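The structure follows.
One chain of protein is taken out of this complex; the other chains stay put.
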Amino acid sequence: MISKSGTLRRIVFIILIVIILLYTLFPLYWLFLASLKSRIDLFTIPPKFFFKPTFEHFKKLFIYTTLETGEEQQTRFLFWLTNSVITAGTGTLLAVALGTMAGYINSRMNYRGKGDFMFFVLSTRMLPPVAIIVPLYIVFARFRLADTRLGMILLYTLIGLGLATWIMKGFFDGIPTEVEEAAFVNGYTRFQAFVKILVPMVKGGIAATAGFCFIFAWNEFTFASIIATRYAMTLPPRITALMGTSGFEWGIAAASGYILIIPILVLFILIRKYILMGMTFGVLGRK
Amino acid sequence: MTNLEYIKYARKEKLIKYFFLWPALIILLFLIAYPFIMLIYYSFFNFSFLRPVNTKFIGFKNYVNILTDTYTWERFIFTFKYVALAVSIQFILGILIAHLLQSEFRGREAVFTIVLMPMMLCPVVVGLFWKYMFNTEWGIMNYFVHNVLGFNQVEWLGTERNSLWATIIADTWMWTPFMILLSSAAFSSIPKYLYEAASVDRASNFFKFTNITLPLSAPILILALIFRLMDAMKQFDLVYTLTGGGPGDATQTVSFTLYKTAFQYFYTGEGSAWAFILLIIIIGLSSILIKILNYLSERNR
Partner (left out) sequence: MKKAKWLFFALAFMLAVSFAFASGEKEGAEKTKKEVTLTVVWHGGVCADMLLEIAKDWTAISGVKVEGALVGYGPAWHDKIASEFAARGSGFDLACWDSQSIGEFAGGGHCVLLNPYIEKSDKLKMTDWSKEMLARYGEYPDASGDIYALPINADAEGMHYRKDLFEDPMEKEGFKREYGYELNIPQTWSELRDIAEWFTRPPDLYGLGMMGGREYDYLTSVTNCLVWVFGGELWNPETNEIKGYIDSPASIDGLKFYIELMKYCPPGVETWGWDEVNTAFQTGKVAMAHNWFYFFGAMDDPEQNPYSDVTGYAILPGEVGRDGMFRREFSMGGQGIGISKYSKHVQEAWEFIEWYEMFEQQKRYGAVCQTGRQGVLDSEEWLANNDYNKLFRVAFNYTNDYWHLPEYAILLDILQEESHNAVTGKKTPEKAMADCAERQEQVLIKAGYEIKRTPKVDMPDTICPNPCGKPEIIPIVVE
């Protein structure tokens, strides 16, 4: 690394990283600034980089000031937040758990109609939600699942299942069967081998899958706005229902965008090492 | 194993198979298949959920109307253009960035998390926000183009070509992290000793990348491509909030048209037919990719 081409390489590398960071970060930064700008500051020409920040947008998310008397009350933000956490969290857990199991089976065993099953699982992700929402809603209503948390959890599990099954199958496919056979020789049952040996080997895949499933469920808008009305209402549809007297509240939307992103960010900070971790005995390529 | 032990083993295998598979299958059947069958059923009628009078069985007329309408083909062409451009850019960018992030450097984990952030935002917020940024007068994009670089103000969302690219830019910003994440997970799973062996043979980085990294992670990468393609074809939230299908009908993707038909117009029958046609196309595309995927998986074994 002391050679000249090594330093040059390093510089190019750093420049690339910086460009990527700028490209990703600038809109995020701009969005963050927007959440702190007063309405007037939001629309100045030319756009302002320096201004006096205000926390009123964040405040409005949690506190509602009555129009007639001016007293302050709590909004139902926490309630919606709780719903989001429960529905997206449980949905993700179930999707990842079921998907990992299903992915494993499909990777290792053959059965009649396997190709069809896998294809069917994938096809659940092919249809735009808008197409299916009214019939789905009718089915939900018939089974008393409309506007319930259980209904939303089932829905989110469903959305995540397709992704989870396929990705996990992909990762399991990369592990040669010798691994299990070695385990069997040592007296493990298949289930034990699965849990004790294989699952740890695909931690990266599980982490990535959990990340995706959670993001999709947490940010899900279409189904939540139609199927949930009161009891199961999550955050995303509420965010867009923000309208002040002048029109759409960009400041509040930006603020809520950031509040929404926090749980996902936390999740990713927790799981990132599983994704990035290089395995000493790698998975995708053992002969 | 003795015969008896083998039978017990086989039975256990079967048990495991069913126990593991059936929960997934049941949920799917119940929640997707049933409404989907309803959908197909309605596509043969001129039915509207909202205006249920005059419901007649019209056979394939919905399909014929859609397929013979010139608007339909304009929409499909636009959608393919958009998906092809957006997904290819995301695919290449995603893989390259993931590769860059493979090398150990200080702050790598932080950079990784930051790079993934666009994907974590709610699509509706992203669409609205890019709309704000693309505004001709007070948008930050035109600030850079016009005030900083000195070009004319671009009407980002006002002309056909511009709005296509505006949508692609917003979509790429948001979804490249998807590719980055999956690619990273895949790259991380390649055993280090393979790279070390290649280094011993004095292989260049380029060689390592094209002969070790890419081939071994190809199955996962293709899988990511499949998912990204499917999601892009279904893409609705972003177009809806960013352009509303405009200007005119320039950025109306097929998915958007489906929304309009099924929700704004509430032509349930016709909307169902649209959904089915869209589904067939996505199935077609995915099937091709899945075949490639299977081929690559087998080869790697």
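A few notes on this one:
We just call them A and B in the order they show up, numbering each chain from 1.
In this section, contacts are C-beta pairs under 8 Å (C-beta built on N, C-alpha and C of every residue); 3 or more make two chains touch, one makes a residue touch a chain.
Here the structure is a predicted model, which is why all the values come from computation and not from measurement.
The omitted chain makes contact with just one of the residues B:N135, B:N205 or B:N294: B:N135. Across the entire complex, the residue among B:A98, B:L116, B:I140 or B:L157 in touch with the chain not shown is B:L157.
In the full complex, the hidden chain is touched by chain B at residues 46, 49-52, 54, 135-138, 153, 155, 157-160, 240, 243-250, 260, 263-268.
Mapped onto chain A, the interface with the missing chain covers residues 39-40, 43-45, 64, 66-68, 86, 90, 93-94, 97, 133-134, 137-138, 141, 144-151, 153, 189, 191-192, 195, 225-226, 229-233, 237-238, 240-248.
We adopt the following convention: only the chains that are shown with their structure count from here on.
Between the CA-based centres of chain A and chain B the separation comes to 15 Å, rounded to the whole angstrom. Every residue of chain B that touches chain A in the complex is listed here, in rising order: 12-13, 16-17, 20-21, 23-25, 27-28, 31-32, 34-36, 38-39, 42, 49, 97, 100-101, 103, 105, 108-109, 111-125, 128-130, 132-133, 137-140, 143, 147, 173, 178, 181-182, 184-186, 188-194, 212, 216-217, 219-220, 223, 226-227, 230-231, 233-234, 236-237, 255, 258-259, 262-263, 268, 271-272, 274-275, 278-279, 282-283, 286, 290, 297, 300-301.
Residue ranges of chain A in contact with chain B, taken from their complex: 13, 16-17, 20-21, 23-25, 27-28, 30-31, 34, 43-47, 98-99, 101-102, 104-105, 109, 111, 117, 119-132, 134-136, 138-139, 154-155, 157-158, 161, 163, 165-167, 170-171, 173-174, 176, 189-191, 204-205, 207-208, 211-212, 215, 219, 221-222, 236, 239-240, 248, 250, 253-254, 256-257, 260-261, 264-265, 268-269, 272-273, 275-286.
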